[in-house]
Each structure stands twice: as structure tokens, then as C-alpha cells.
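Submitted below is the structure of interest, expressed as C-alpha cells.
Of the protein chains in this complex, all but one are displayed in their positions.
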Amino acid sequence: MTQAQLQETANLPALAEEAGHRNWRDYFTFNTDHKVIGIQYLVTSFVFYCIGGVLADLVRTELRTPDSDFLNPELYNEVFTLHATIMIFLWVIPTGAGFANYLVPLMIGARDMAFPRLNAVAFWMIPPAGLLLIVSLLIGDAPEAGWTSYPPLSLVTGQVGEGIWIMSLLVLGTSSILGALNFLVTILKMRVPSMGVYQMPLFCWSMLATSALQLLATPVLASALILLAFDLLAGTTFFNPTGGGDPVVYQHMFWFYSHPAVYIMILPFFGLISEVIPIHSRKPVFGYTAIAYSSLAISFLGLIVWAHHMFTSGIPGWLRMFFMITTMIIAVPTGIKIFSWLATLWGGKLRLNSALLFAMGFVGTFVIGGISGVMLAAVPFDIHVHDTYFVVAHLHYVLFGGSVLGIFAGYYHWFPKITGRMMNEFWGRVHFALTIVGLNLTFLPMHKLGMEGMNRRIAMYDPKFTFLNEICTIGAYVLAVSTFPFIVNAIWSWMYGPKAGNNPWDALTLEWMTTSPPAIENFDELPVVATGPYDYGMGNRQTVQVPLSDEQEPVLAAGPKSILRADPDPAVAARPEDRH
Amino acid sequence: MQSPTIDPAKTALNYHQAHATDSHHAEHPDLRRFGLIMFLAAEGMIFLGLFGSYLAFRATMPTWPPAGTPELELLLPGVNTVILIASSFVMHNADTAIKKNDVVGMQTWLAFTAAMGGIFLVGQLYEYSHLEFGLTANLFASAFYVMTGFHGLHVFVGVSAIVAVLWRSRVTGHYSSEKHFGVEAAEIYWHFVDVVWIVLFGLLYLL
Partner (left out) sequence: MNIPSSIWTLLIGVGLTLISLWYGQNHGLLPVAASDEAVLVDGLFNSMMTVSVGLFLLVEGVLIVSAIRYRQRPGDNTDGPPVFGNVPLEILWTALPAIIVIGISIYSFEVYNSIGGFSPHDMHEPVAQEATRMPGAAIAATLNDSPAANLNQQKSDEARQDPATASVRNDNQIPQKQNAPGMGVVAPTLGASSDREGKPPEMVVNVTGMQYAWIFTYPETGVVSGELHVPLKRETQINMTANDVIHAFWVPEFRLKQDAIPGRQTEVRFTADRVGKYSLICAELCGPYHGAMKTQVIVETQQDFDNWMTEQQASASTALNQAVAAVDRTDLSPNEFLAPYTKEMGIQSEMLQQIHSFHH
């Protein structure tokens, strides 16, 4: 019996025939089922992704030529400001919340989130806040000071839009805080009794780290926005130098949130990848504990590096050095993850389906962005490339090459669970190929542009940069095209795809131990954890040849004896004999 | 050769049924208290952000409070502070009372707390109306109004919560020694508001 069969057998009651299909109207109501809310999040934010992507292509169309001939300069600033705001606050962050909503209760064997109604409230704050932003563009009064919205500029241009932006962000921030609170309580308190923290799937660990950041950092953005709103609307001068205020204080407050925000945008997808890679390479995840703790380390370090966005704002030299070193140290826990994923892939039996391809694409492109991040952290070099396209390249490699590819990996992987149907593999691979090509065409040349002297946030640039910009623009169009195979594939498969069955990937985590889509309350009986979440390759094998391991030595042992394995908690182990 | 960790025979059909005692639709344990504490951690960070910015302004202005800012009167806010701190102890009595199933006692103590909160708010408004500077007078004035105002809003929410608890306690049996999360939540929130005030008072009036 393989481990998957074992886990399925142990959880047989959870397989009861209970159709999890819902009436489509449920998705438009204030529903408190975490699965409905998860889908609401995922679909809403994908719509915002398309909007943000269209704005990105407007930006790129403008930048196809050195002149400002497509959008006028004000409009250009409005467009990239909204592009970034939408991509960050309405696409990547809510999508993380969407996956977490759908998966966390299933993975830990709970029937729902800790506070279902609060959960629905948190979701329903998102559409109005997003609409506000879009309306601001339609009425021609969008914010135009960049997503960082630095005063004094944000106080003197596009004031109506700025007011809308602040309001919208306050609502989105609140939603994110409420969501985080819910995840923390759920993960900490609602696991099935047989699941200790070390039997949690790694996605739960990463959500733990993410939620802690959201809970502690987002409120500081709120205080910055409150003060900014007073400056804008009531005439105070907190950040306005003409009244003695200090714009640099805003920058500190903003980045105290927004640096952790970048980890809020990547950690959930680190978690997704840690699920997708072992399942599809049919090997246990390499170094479970190290991956779990590195999430926590990243989230802690993420709180003390914010001023690396301000190396040219005139903070003292010794502080720059402090922030440089803390920033660079983040490469260590992140490296642990990257190398652990590579080691998980190495020697496995890779099922190179769309989910795994996107996950491998994630590892390959995120690394580029991460390494350029470390370069940015080096103060003397950052002084040269700060506020140039080098930074734009970095941020898209980590956000698009990281977060977005991670999201797609997640879509392909859990689509069968969420809809009960399989996606089409061929079109998935087409999507993958186009995305990888488009992504590198768009963002790779930006590194050179930035170093050569093209600053960011400009509608008109020096004609000597035309050629590389043209490549970037073509890449952006390829990315736009790449999305269509996905959209069509998802809709078609949702309606007509082949039935998936409960556990199409032979996975071990609990979400696969119930029907697809899961029954209304997920499990009929309390699920049990009969195997560790990643115990692949341990059943049905006659011989095991494990690279780099030594049977006799517990430290080096692979397999059941390994100290690195997520063993069932002895206190609550599935087998009565194992409990003591 | 390795064998699977778990003997398949032992996991055969439903062996775990015996210890899966939870009834089908059992409620999970009450997590609201934990949730509330998380929420207050987030709220605390908003205040921390405001305090941090205040200290930064203070450090970068050549003189603080900026030249020409009238001295703040200490008496009224001092009295207000004492009232607010005292109200936390009063509030605690309500919690003790309900734990002894003494609903009337709880109502009395809560009413006192709400009244003290009300006095605090009135005192604050009185102070506002007698200050010689307005919101936009200078950086200190703005920070003063925004921070005390934001805190005042929290006091208001706290008082409203207490009044809501009082209103609900009309129904006999709504709160009892076993079931009184509403009272507890209002109390935790009230202590939080109190602690924030102490820091705020120190920053604005004493420092």
C-alpha cells in the first residue's frame, strides 16, 4: 500500500458521497463558507489582475517610443500608479488570502475558519475598495504620485485621486488585517488533534509567517495614511515641509509596512511551491523544518530592513550599513528554501505537468530577482540604481517571476480540488512557455536600462534607450497573449473538463482526503493524519537508494529514521501504539 | 530495505472511529478571546506608528513644541488620567461579579465604568474647546489633536461596548458565570484603551 492509499484508507469516511457543488448564486452573496470565500477572493483578484495587466500594457505602449505620444504625462503617472496599486493590493495580496482561505481549513482538517463571518466581511471590503480606484481613473482624477505616494508630491498633485487612494488603501488594509487575524487563530487553534505543528503542511507555516507580518505591519501603514489624509484634507503639515513637517518620516512609516508587504506577497507562494514540488516530484520535501523556520526568519527579518528603500533619502551612514546588512541576511533563509526545493526535485520522478512547470519556473526566475535584490541592498551600488529600471526589473522578477508564477502553479495544482475537474495539460504548457518567454523579454532588458541611466516613472526617455524598450514592450504584449490560453482553459475545464476524482495527484495532505469539490463542511468525520504530509516514496518500494544518506547515522538517514522527517506527534499519533 | 512506517492492517477501515469522539457538528472551542487579543495587537501597532512619528517629529524640529505653542494645562488631563486608570479597576469588579453570577453587581460596576469613560470624554472635549491652538496651528498641535482624537475615538467605542453589554444584560441569563464573553471582551478592550492613554499622556504632556 502506498502512503497515499494509506492516508486515504485511514480517512475513508471523509470520502462520503456528498456533492460539494454549490449554486452559482452563492458566490455573489455574503456566504460564510471558507471555500466560497476562497473562490470569491481568487476570482475577484484575478479580474483585478487583468485590469492591472491592461494598465501595464498601456504603460508599455507609451514606452515603446521615447516621446510621450500615447498617454499624456499626467495620465501616464495615473496609469502606473494604479497599475502598481492594483497589482499589489488587489491581486497578489488578496490571492494569497484566497488560497489560504480555501486551503488552510482543509489542510488542517477544520470545518471552517475560526471566524467565518469576519472572514466574509474581510472579503466584501475588497470589491468596493477596488471599484473606488477604478472609478478614480474613469473620472479622470486618479492618484498620480506612484504607489509609494511620497509627500509632498502626493499632497500637491491629483488631490482628489489621492484622497480616493488613501481611502481605498485603508479599507484594503483593514481587510488584510482581519484576514490575517483569522488565519492566525485558525492555524494555531483549529488543527485536528492528531496534527502537531510539525505535521502541518508547509503552506500553513508560510501563512503563519505571512499573517504575523500582516497583523503587525499593516497597521503602521494605516497610521501613515491617517496622517497623510489629515495633511491632504485638513491642512495639517505632518509631511509637508512648508509647515515644518517632514516628508522623510512618511517614507519610514510607509516602508515599515511596504517592505514587509513584499514578503506578504511572496511567503504564501513559497508555501504553495513547497506543496507543489514534493507532490509532483514524488519525493518528500527536503528539509521540512528548515523550510518551516526560514519562513518565520524571513518574516522577522522583514520587519527590520525597511530603510533599504531610502538609501538616497539622506539617512546617516551607519544606519544605511545596518539596513544593508539585515537586508542581505534575508538571502540566507531564502536560499535555504531555494536549495531545499532544488534538492527535493533532484532524484525525484518529476511529473512535468503545468503545476510543476510553473513551480520550477518560479524557482528559476525568483532567484534572478532575489539576487538583484541583494545587489540593491549593497549601498554604493543602490545609490547608482535606486529609482531606475534596475529596481523595476528586480521588483517584477520577484513579483511576476515569483508571486505570479507561484499563483499559476497553485491554480493548476488545486484546480481539480476546487472544481472537481482537470485542466487541459497542453494549453497549460502553452501558457507556461509563453509566460516564461514574455516575462524574460519584458523584464530582463530593464536591468541594463536602469544601469545605463534610465530612471523609472518617466513617460519620455532618452532616445538611446529605444531599442531595449521596444523589446520590453513586445514582451509585455506576449505576456498579455499568454494569459488567454489560461483564461480559456480554466473556464472550459471548469465546465467540461474530465472529472478529477478525489486525489488525482496521489497527494498526502488532508485537502485531498475529501471529495472534489469538498463537501460543505469539508469532512464527515474528524480526519486523521496517518502519514506525514510529505511521506512520498515510503510504501511499495523494495529497495531504496538514497543519495547522500547513511542508514546507520540518524543525522544522515533518509526515510523513516531521519530526524528531519515530520513524524506524527507521539501524543496524538494515528496508531494507538505510537502514542505515549 | 525499508518498510512503511505504518502497518496497513492497523489503519484499515475506520479504526480511528473509536477515538473520534466529537459529535458531528460540534462547535470548536471559543476562540473569540484569542481573536480579540490579536486584533488589539494590530490596533496597538497603529498607535505605535503614531507614537513613532511623533517622536521623529520631535527629534527633527529645532525646538519642541515649536516656538509659540502655549503651555498645556496639566490639571484637567491629570484628573482625566486618574479617572481613566481608576475605571480600569472598576471595570475589573464587573468581571469578578459576573464570575460569581452576580448580574446586578456587574451592571452596577459597568455603569460606573461607562460613566467614568463618559466623564473622560467630556473632559477631553472641554480641554479641546479651551485650548489656544487649533488643529493646523503647528506640528505639535496637529499631532496633539490627531493622537488624542484617535484615542478618544477608542474611548468612545469602549464606552459604547460597555453600554451594549449593559443593554444585553437586561435579559436574565444573557450573561452568567459560565457565559460572559461580552463582559470580558469589553473589559480587555477597556484596559487596552487605558494603557494606550498612559503612553499618550506621557508623550504629549510629560515628555
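Labels for the chains are A and B, by order of writing; each one numbers its residues from 1.
The definition used in the following text is that a contact is a pair of C-beta atoms (placed from the backbone, for glycine too) under 8 Å apart; a residue touches a chain by one contact, two chains touch by 3 or more.
A quick note: this is a predicted structure, and the numbers were derived from the prediction, not measured.
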Option from A:116, A:196, A:364 or A:504 whose C-beta touches the chain left out: A:364
From the list A:287, A:402 or A:497, which touches the chain that is not on show? A:287
Across A:378, A:437, A:480 or A:520, the one contacting the chain not displayed is A:378
For subunit A, the residues touching the chain missing from this view: 2, 67-69, 72-74, 76-77, 144-146, 150, 152-153, 156-157, 241-244, 246-248, 281-290, 312-321, 324-325, 328-329, 331-332, 335-336, 338-340, 342-343, 345-352, 360, 363-364, 367-368, 371-372, 374-375, 378-381, 383-384, 386-388, 447-448, 451-453, 455, 457-462, 534-541, 544-549, 555-556, 558-560, 562-565
What residues on subunit B make contact with the chain left out of this view? 2, 56, 59-63
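Convention: only the chains that are shown with their structure count from here on.
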How many angstrom lie between the centres of subunit A and subunit B, each centre taken as the mean Cα position? 32
Interface with subunit A, subunit B side, in the complex: residues 1-2, 4-8, 10-17, 19-20, 22, 24-25, 28-29, 31-32, 34-35, 38-39, 41-50, 52-53, 56-57, 60-61, 66, 135-136, 138-139, 142-143, 146, 150
Using the touch rule from the top, collect the residues of subunit A that touch subunit B in their complex. 1, 3, 6, 9-10, 12-13, 110-111, 114-115, 118, 177, 181-182, 184-185, 188-190, 215-220, 222-224, 226-227, 230, 234-238, 243-246, 249, 252-253, 256, 521, 524-526, 528, 530-531, 535, 538-539, 541-544, 559-560, 574-577
